[in-house]
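Let me begin by presenting the structure, written as structure tokens, before commenting on it.
For this view, one protein chain was removed and the others were kept in their places.
Chains: A, B, C, D and E, in written order; residue numbering restarts at 1 for each.
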Amino acid sequence: MTWLPSLMTATPEEGFDLAIKLSRMAVKKTQPDDAARSRMRPDYANNADSLTMVSQVVAANFQTVAAANNYWRN
Amino acid sequence: MTWLPSLMTATPEEGFDLAIKLSRMAVKKTQPDDAARSRMRPDYANNADSLTMVSQVVAANFQTVAAANNYWRN
Amino acid sequence: MTWLPSLMTATPEEGFDLAIKLSRMAVKKTQPDDAARSRMRPDYANNADSLTMVSQVVAANFQTVAAANNYWRN
Amino acid sequence: MTWLPSLMTATPEEGFDLAIKLSRMAVKKTQPDDAARSRMRPDYANNADSLTMVSQVVAANFQTVAAANNYWRN
Amino acid sequence: MTWLPSLMTATPEEGFDLAIKLSRMAVKKTQPDDAARSRMRPDYANNADSLTMVSQVVAANFQTVAAANNYWRN
Partner (left out) sequence: MTWLPSLMTATPEEGFDLAIKLSRMAVKKTQPDDAARSRMRPDYANNADSLTMVSQVVAANFQTVAAANNYWRN
């Protein structure tokens, strides 16, 4: 079993959700301790700049997923 | 119903608005509490660097949307 | 009337100016209050790192505009 | 022997792991002292913004690896 | 006369210099006062993170210039 079987998604919205998943997985692989990540959640979820930084990561990953799906053009 | 039916837009300006929507949606999916996000608004709306960071996210998402639309060349 | 009729420009320099416009427009759409933006101007115009961050946003938007114009190769 | 024989991977998940490896290798080549890097680990592993920054680097490298693999489309 | 007649350069090194020029020009267009920019020079020229940020902007602009020149492959 793999957490990332494919970059292909049926819809743009699913592609955006995959971009979020990729963003979080890089964090998880750097800090695998679930409790540690949970403790940090209020730090970024209540800070405007932290949330903007998260959005920047999602944007980069969405570039990848959207290109992979040929922008769901067809 | 989906908030992101397509990356295609009729005009570049609509594409730019979609890039802003994508940027905000990543924030919303990370911090779904509307009141929490509203409380943070003055933090970034009145800080030059915060606004520049927001503009950076929009630029990344606009790259995706513009490519998807083949830069509205035709 | 639209502020962004097209990503096409006659010259690379006009393309660079459009990249600056895109960068500022994302700020304006996030903070529409002209007076508020004017008050913040000294904050970033006199701070080296703030200016570098602005330049980063322009670079990202110039990537989009340059690609749209096929790098003004012909 | 090379630590980077190829950008090709069999699966998207292996490609993501390679993106993480690339991200860490750039750090290692800048700070080759293993003990120094180990000492810094708590600094970023317990800081939300630091982890987001790490995720941003991984996203950039994953763009490269995914493009190299033609997004594992076939 | 234009400061940016073309993105084409004869060599990769000239392309890199053009990327630096683009990075500085975005700063200059945001802060046109030469004296103000000169005063800020020690702030970033003697700060490691500031210099890394400058390098990030140059990297983004070099992506554009290199693509424009088809990576000087021929």
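The definition used in the following text is that contacts are C-beta pairs under 8 Å (C-beta built on N, C-alpha and C of every residue); 3 or more make two chains touch, one makes a residue touch a chain.
What you see is a predicted model, and the numbers here were worked out from it, not measured in a lab.
Chemist: Among the chains in view, which touch the chain not shown?
Modeler: When the full complex is considered, the omitted chain touches D, E.
Chemist: Can you list, in ascending order, the chain D residues touching the missing chain?
Modeler: 2-8, 22-27, 29-31, 36, 40-41, 43-44, 49-50, 53-54, 56-57, 60-61, 63-64, 67-68
Chemist: Just checking the interface: what residues of chain E touch the absent partner chain?
Modeler: 11-13, 16, 19-20, 44-49, 51-56, 58-60, 62-63, 66-67, 71-73
The working rule: only the chains that are shown with their structure count from here on.
Chemist: Look at all chain centres (mean of CA atoms) and spot the one farthest from the centre of chain A.
Modeler: So the chain farthest away from chain A turns out to be E.
Chemist: Rounding to the nearest 5 degrees, give the angle of the rotation that lays the CA atoms of chain A over those of chain B.
Modeler: Rounded to 5 degrees, the superposing rotation is 60 degrees.
Chemist: From the mean C-alpha coordinate of chain C to that of chain D, what's the distance rounded to whole Å?
Modeler: Taking the average C-alpha coordinate of chain C and of chain D, the gap between them is 31 Å.
Chemist: Using CA atom averages as chain centres, what separation in Å is found between chain C and chain E?
Modeler: Each chain reduced to its C-alpha mean, chain C and chain E end up 15 Å apart.
Chemist: Could you list which residues of chain D touch at least two other chains?
Modeler: Expected reply: no residues.
Chemist: Treating touching as the only link between chains, describe the layout with one word: line, ring, star, complete or other.
Modeler: Topology of touching chains reads as a line.
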